[in-house]
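The structure's right below; bear with me while I get my questions together.
Missing here is one protein chain; the remaining ones are kept as they sit in the complex.
Order as written gives the chain letters A and B; numbering starts at 1 within each chain.
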Amino acid sequence: MNRFDYLKPVDIKEACTILADKGSKAKPLAGGTDLLVRWRKGKVCPEYLVDLKGLGLEGVSVSKDGGISIGALSTLNSLLDSEYICRNYPFLTEILDDMGSVQIRNRATIGGNICNASSTSDLAPILLALGAKSKALALDGERELKLENFFLSPGKTVLAENEILADIQLPPFSKKSGAVYLKMKRNAMDLALAGVAVFLTLQDEDTCAAAKIVLGAVSPTPVIATQASDALVSAKIDEKNIEKAADLAEKAVTLVKKEVRPIDNVRASSWYRQDVIKSLTAQAIEIAYKRALQSIKK
Amino acid sequence: MKHTISLKVNGESYKIDVQSETVLLDLIREKLDLTGTKDGCRSGECGACTVMMNGVPVNSCMVLAVEADGSEITTIEGLSKGDELHPLQKSFIEKGAVQCGYCTPGMILSAKALLDRNSAPTSEEVKKAIRGNICRCTGYQKIEEAIMDAASTMRGDEK
Partner (left out) sequence: MSEMTVVGKYIPSINALSKVTGQNKMLQDMKMPGMLYGKVFRSTQVHARIRKIDVSKARKLPGVRAVITAADIPPRVYCYSPDSVDEEILCSKKVRYIGDEIAAVAADSVEIAQEALKLIEVEYEPLPGTFDTVKAMESNAPLVHEDKGSNIVGELDKEFGDIEKGFAESDHIFEDYFVSSRQAHCCMETRGCIAQYAAGGSYTIWAPTQGPHNTRTQLAEALGIDKSKVRVIDTAAGGAFGQKVMLDTNVPIAAYLSKFTGRPVKLVNTREEEFFNSRTSYEFKVYLKTGVTEEGKILAKQARVILDNGAYTDQGFNMVRFAGVVFSVLYDVPNIKYQGSLVYTNNQPSTAFRGFGNQQINFAFEAHLDQIAAKLGLDPMEIRLLNANKTGYTKATKAFINTCPFKECIEETARLSGWAEKRKLYDKQDKNKRFQRGIGMAMMTHTGCSTRNGGFLAGEAFIKISEDGIVSLITPIVELGQGGTTAMTQIVAEGMGVKMEDVRIINADTEVIPFDPGAFGSRQTFIDGHAALAAALDAKKEMLSVAATMLDCKAEELDAADGIVFMKNKPDDPKVSTRDVAKYVVTQKGTLISGYGLYADETAPEGGRTKAFATYIPTYAYGCQAIEVEVDQETGKVEILKITALTDSGRTLNPLLAEGQIHGALAQGLGYAFTEEYVIDEGKVLTDSFVDYKVPRAEDMPEMVLDFIESNDLGPYGVKGIGESGLVPTQAALANAVYQATGVLIKELPVKPEKVLKGLKQRGLC
């Protein structure tokens, strides 16, 4: 067992001070559901764990424009219980409801999920699709981050050692929009083998004004399938275009292949992930489209 | 590093010294000798170590003891009142939901957490609520029946 000291700062300032002082020796502790597993396996050996819970970084606040700011230390179950999220971002509730187990969701936090930068994160694809932003805090001030630039590689993000992720901000969800995240897993409790988030906004009943398709679990970090997304913009949502987008999403995995190896491991082969991406994308577009239609009709 | 923490376990207050690295599971089992909470995988996957922390189920292998400072914990030993069993405990016995018994304490606490929030769960909701608890003996069918039966008893349904 690798020894560490548990530190519990009383406020954000103290937390930032500790992180700045200890540098790479310290690791922020949120829910611990991932960190403690990796610590036990000896994959991380921090000398200090800095508990960020209870510093006021929990809860959901609604901004003036109807968007929300989710405190990074909010547990997944607290978000699952949020009526505002359920009403305004129902797809998020749906995703949370299928993440891990009840026990895990009572500890795991949204910030922890994002900062772990796991390739199999179920939240990253949808947050990227929505164009989420974040605030990072440090002793010398704060900075705004776009989530799409946040992930560098598995376990690595743009956050500096002395920075704390404060929140995840979501823009208001338009009346003409629909979103969904679909994943393939081996059984009820599993990490995604492949996941697709689709967020689209309609111009009118059958034409798409804006679309974003993000792929998860197929590469080290979530992939925005730009060409697939673009194929839907200003296009009719019909069988032909859905298939075209799905094909392009599948190709997006291939594009990734050139830069980094797509994930090919004991959970699934890369070819299988790719095939599944195609199927999931088509299905996800249809669902997102139907949802957008419904919201227009409401 | 040593920390002195205060917590309530099954209604009893404790002030106790723990190391930074001690997990709640070891505090409960080794220091308090409450061995009803089982050690199954130490990675949050199997649910054998499930306890209620401030009213919600958690994997006690995934919580540092020091993080539980100030909290209220309920373990399986705290569920019955003397000889009076909780309806879930009764149903688990009567419906044949217990075989080797290793998953049982965690399973019952997950079920309790469900019924605390939802007095009339569907079969699907029951299955989902115990997703984090592996049972290798029963195939879950009789566990589901027991939870449904306890829910009905707790609602006061006529049988």
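The rule is simple: contacts are C-beta pairs under 8 Å (C-beta built on N, C-alpha and C of every residue); 3 or more make two chains touch, one makes a residue touch a chain.
Since the structure is predicted, the reported quantities are computational estimates derived from the model, not experimental observations.
When the omitted chain is restored, the residue from A:Glu47, A:Asp190 or A:Glu239 that touches it is A:Asp190. Across the entire complex, the residue among B:Leu7, B:Cys46 or B:Leu64 in touch with the chain not shown is B:Cys46.
Against the chain not displayed here, chain A makes contact via residues 1, 184, 186-191, 266-269, 272, 275-276, 278-280.
Of the residues in chain B, those that touch the hidden partner chain are 29, 34-43, 45-46, 48, 75-77, 79-80, 85, 88-89, 92-96, 98-105, 108, 124, 126-128, 130-131, 133-144.
The rule is simple: only the chains that are shown with their structure count from here on.
Taking the mean of the C-alpha atoms as each chain's centre, chain A and chain B sit 30 Å apart. Across the complex, chain A is touched by residues 1, 3, 20-21, 23, 42-45, 47, 50, 53, 56-59, 61-64, 66-67, 110, 113-114, 127-129, 131-133 of chain B. Taken together, the chain A residues at the contact with chain B in this complex read 1, 3-6, 8, 29, 32-33, 36-37, 40, 49, 51, 53, 77, 97, 100-104, 106-107, 188-189.
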